[in-house]
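For this view, one protein chain was removed and the others were kept in their places.
Entry: subunit A
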Amino acid sequence: MPKDSGIGASSKRREDVRFLTGAGNYTDDINVHGQAHVYFLRSDIAHGRISNLDTSAAESMPGVVRVFTGKDFEGVGGIPCGWEVTDKHGAPMQEPAHPILAQGKVRHVGDPIAAVVADTLAQARDAAEAIDLDIEELPAVLDMKAAAKDGTTLVHDDLKNNICYDWQLGETDNAKVDEVFANAAHVTSLDLVNNRLVANPMEPRVAVAEYSRGTEDYTLYTTSQNPHVIRLLMCAFVLGLPEHKVRVVAPDVGGGFGTKIFHYAEEAFCTFAAKACNRPVKWSASRSEAFMSDAHGRDHVTNIELALDAENNFIGLRTNTYANMGAYLSTFASSVPTWLHGTLAAGNYTTPVIQVNVKAMFTNTVPVDAYRGAGRPEATYQLERVIDKAARELGADPIALRRQNFITQFPYDTPVALTYDTGDYNGTMDKLEAAADLAGFAARRASSEANGKMRGLGINCYIEACGIAPSNIVGMLGARAGLYDAATVRVNATGSISVMVGAHSHGQGHETAFPQVVAEMIGIDESMIEIVHGDTSKIPFGMGTYGSRSLAVCGSAMVKATEKVIDKAKKIAAHLLEASEADIELKDGQFSVAGTDKSVAWGDVTLTAYVPHNYPLEVEPGLEETAFYDPANFTFPSGAYACEVEVDPETGQVSIEAFTAADDFGNIVNPMIVDGQVHGGIGQGIGQALLENCAYDENGQLLSASFMDYAMPRADDVPFYGVDHSSQTPCTHNPLGVKGCGEAGAIGSPPAVVNAVIDALNSGGKAVDHIDMPVSPSRVWAAMKG
């Protein structure tokens, strides 16, 4: 029987009532008395020197409060990068300045040059048109391989070249790797591109900042996945403000997908300008601005080689990747192609020798940073594509080849720095084979062929590393932040509970799932518990939500804090029941003395905590506990996906006929929410595989700068999904045994789709071994033509 509350129940998402009825409170819904509006004048040139910038005409335009340029930010810090990667020679990465407003040079289309603050947005925009601006255009640096060559145009004049770092992981002895490949019975090599994406959350970024001259306090409302991180970065590295005088609020946030993790120039600008203008300042991005100023995702160009022995065992893997950083280092950009990517190169397999090489490149494009999956989709895509190609070359069954090389013993130390604590890859593949009815594929293919279509089956396995941790290890790897999280459980006198969490919910359903855990632990109704998040003045210092970490890390903190609350409540109950604390049991919201019928209700104990008349003298009044939790390791969700496509041989149109996901997320708190997260992730993965393409022309102009040319997946682009989450190997090191599910779908689906398309084409006699994403009709047709 499915449960109807607590851990394991598909409780309905309580937050959806306000989201779906227009009662949400998003940042753009916040208007502060007396606010002015800012409009950013952005570069329409990819690379150039500002030869003239005259704002005098704009300053006298109606309604204008003040016009800011880079000059106003001389001496103010730039946007920092939160992760210092050390290159393979031991040198720190090259870290260019990232100014709030351009200082002398523009480096991508969308780079902010000036900001006009005016009474209304229309006035600000009118005045921006009156700014006299000349830019001396320079050649745009776009091709990553060309950008790595000596003597080429530099994106940053003060750096020695365009290479942020040249990084390596795994086997450092090139001769040893060469020997493995030289002695291999078979080597499969594949060149591929992991296409650049624009996250496009439904809600564009917004910032509203106010400053109180009386108290010298700042409040910044911003569309963020991690308000404390924004406060820390902005106060300590950009504006030099005392943290305790700055409150950062991220209210309802309409989707993030990673792109709202980062600290952006616009929110620092609004905070700065609120004091400078002595007026609240508001900025709301248009969709066009979002395309050219939100951090983009992916954008890797890779060669991957897989070596196999005569028995088809994987014996070596080598990758050479160019990873695009864009024009500046966004907050966590440097970590994505390295510690979130190279570390996943082993995948689900026992490959003993692995060498990962990554050159991170500066180009005249929008900065690139984490997007749903962040490095792990790129790692999975390259590995699972090369395995599929190897299977085709060897005439091996793609599932059997994978099974033969699966890791089966845990814990497992990979050659690329991770220790997988648990997993059951064969068990998960068994679930997939059943759920996707792979036995019936041949009949389905025959039926498609009878209708003039080519049908393909694509298999993919993934492993991901979630809940990035522990802090002491990530610190050694270059992280400039800890990766713990925190929760405060505040029990009210009448027994209801507010849980203040460091995680931030922007679609994940925390407001529903987190209370299920506390309700289960205490044995009270979920409706008695509410989650408070997104306001640094209310919550403990937490690191926010990304990397599928919320329940595994912040949820663990919440469990620890709840345990402290229960321990204290037991002391109070023991006093009330005149029993020994050791004999007190808590079940269904009742404290009872073991082996007796004496009991006291949760609400009586909580009331006593705040009305401590009859109370143990050695116990403090009140019932509120905080816990910080720093995990011992990553968690390692894994899965096996199957995609079936039909390809129209005349047009190259691909349609997804079936998609089945078998995931191992360990224990699951709310199966419905987990299903939904997987559905959304697969939708984004299908978007990347078939539709989405952020493209620049040779001058650095963004070709796909609106939804007219950037193809977001629509409901009719995706099938009804089959999901099976019954393969469950609980995480061994966190109290809930949970692993994280937010990114899995986006990681596991792109290779399944592309593998399926390649399978379909080959079944139709078209010897095509690869098509880069997005696998658009036009690209499929060109590949079929040969």
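Observations on the model:
The rule is simple: a residue touches a chain if its C-beta (ideal position, glycine included) is under 8 Å from a C-beta of that chain, and two chains touch if they have at least 3 such contacts; residues count from 1.
Throughout what follows, contacts and distances are computed from a predicted model.
Only one of "Cytochrome c-type biogenesis protein CcmE", "Carbon monoxide dehydrogenase medium chain", "histidine kinase" or "PH adaption potassium efflux system PhaF subunit" fits the UniProt record of the hidden chain, and that name is "Carbon monoxide dehydrogenase medium chain". When the missing chain is restored to the complex, the residue among A:Ala97, A:Ala400 or A:Ala695 that touches it is A:Ala695. Touching the chain that is not shown, out of A:Thr69, A:Thr608, A:Asn670 or A:Ser776: A:Ser776 (per the contact rule at the top). Only one of A:Arg125, A:His186 or A:Lys598 touches the chain withheld from this view, namely A:Arg125. Touch with the chain omitted from the figure is made, among A:Asp29, A:Asp191 or A:Glu650, by A:Glu650. Where subunit A meets the omitted chain, the residues involved are 122, 125, 288, 650-651, 653, 690-691, 693, 695, 703-704, 707-712, 776-778, 781-782.
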